[in-house]
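Yeah, one chain of the complex is gone here, protein chain that is, but the others are all in their spots.
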Amino acid sequence: MEYVSLTIGFIVIIAGLWAIMTNRNILRMIIGFSIFDTGLHIVIVSLAYVKGGTAPILDSAVGINEAIDKIVDPVPQALVLTAIVIGLGVTALMLAYAMKLHKEKKSLDIMSFRDLKW
Amino acid sequence: MSFLLISIALGVIMLVVTGIAVFHKKLIVAIIAAGVLSLFASVLYLLLAAPDVAMTEAAIGSGLSTIIFFYVLNRIRTTNGTEDQETV
Partner (left out) sequence: MRKLFIIIILAAFGLMLYPLIQSFSGNDHLSELATYYAQKENIEKVNSVNLVTAIVVTYRGLDTLGEVTILFLTAAIIAFFLKGPSTLRTLRPNSEIFITAARVLVPIMVMFGVYIFMNGHLSPGGGFQGGAVIASAVILMFLAFPDAPFQHKFFGFMESISGLVFVGLAALGALIGSGFLDNTILPLGTFGKLLSAGAIPVIYSFVGLKVGAELSNILNEFKSVQSDK
């Protein structure tokens, strides 16, 4: 199962990169960034999976003594948890920039912003 | 074994949704497809024994970020007027 999700994650990452590099519409680029984000999170979480493991929450099924043998790795999950929230903040920031750019030029095409090019 | 089959089915659905999100002409459909991709990813996290991540992704990735995209899209549409409607 972890192989399948790892492969899915890599394919989603490459699809997101494709969307970032081929589109000239800024909003489509931002959609590509959010797809890239999702793929990266899938990859990290599937690297944390231990065969036959359960969630890192101790209860009557997984006692405190046998936690080492039964749970999956909790550290990458904690990192992904914060990464998702940061991803939302950065996406919102990019969208605010896109609105500002659209206000200046009335266009979302990245090729129309050539002011710093000579 | 059944987990493997479920994850393969989820993977096929997710790849189709990714294709829609990247290649569809209409921007609204692409945004919704990106949100649906997050939703299926949260189901995959649940299979990978990560319920915390699944909750976060379901609430943030497919809820709030789609709403923010729609607010921006609405704003850009109303200031754009009628021309070049199909690109936006």
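To keep things simple, chains are lettered A and B as they appear, and every chain counts its residues starting from 1.
The rule we apply is simple: a residue touches a chain if its C-beta (ideal position, glycine included) is under 8 Å from a C-beta of that chain, and two chains touch if they have at least 3 such contacts.
Note that the structure is a prediction, hence the values are computed from the model and not measured.
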Touch with the omitted chain, as defined above, among B:I6, B:I20, B:V43 or B:L64: B:L64
In chain A, positions touching the absent partner: 2-3, 6-7, 10, 13-14, 17-18, 21-22, 47-51, 55-59, 64-65, 67-69, 71, 73-75, 77-79, 81-82, 84-86, 88-90, 92-93, 95-97, 99-100
Where the unshown chain meets chain B, residue by residue: 51-52, 54-56, 59-60, 63-64, 67-68, 71-72, 74-75, 78
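Operating definition for what follows: only the chains that are shown with their structure count from here on.
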Chain centre separation in whole Å, for chain B relative to chain A (CA means): 12
Complex contacts: residues of chain B adjacent to chain A: 3-4, 7-8, 10-11, 14-15, 18-19, 21-22, 27, 30-31, 34, 37-38, 41, 44-45, 47-53, 56-57, 60-61, 64-65, 68-69, 72-73, 75-76, 79-80, 87-88
Of all residues in chain A, those that touch chain B in their complex: 1-2, 4-5, 7-8, 11-12, 15-16, 18-19, 25, 27-28, 30-32, 34-35, 38, 41-42, 45-46, 48-49, 53-57, 72, 77, 80-81, 84-85, 87-88, 91-92, 95, 98-99, 102-103, 106, 108
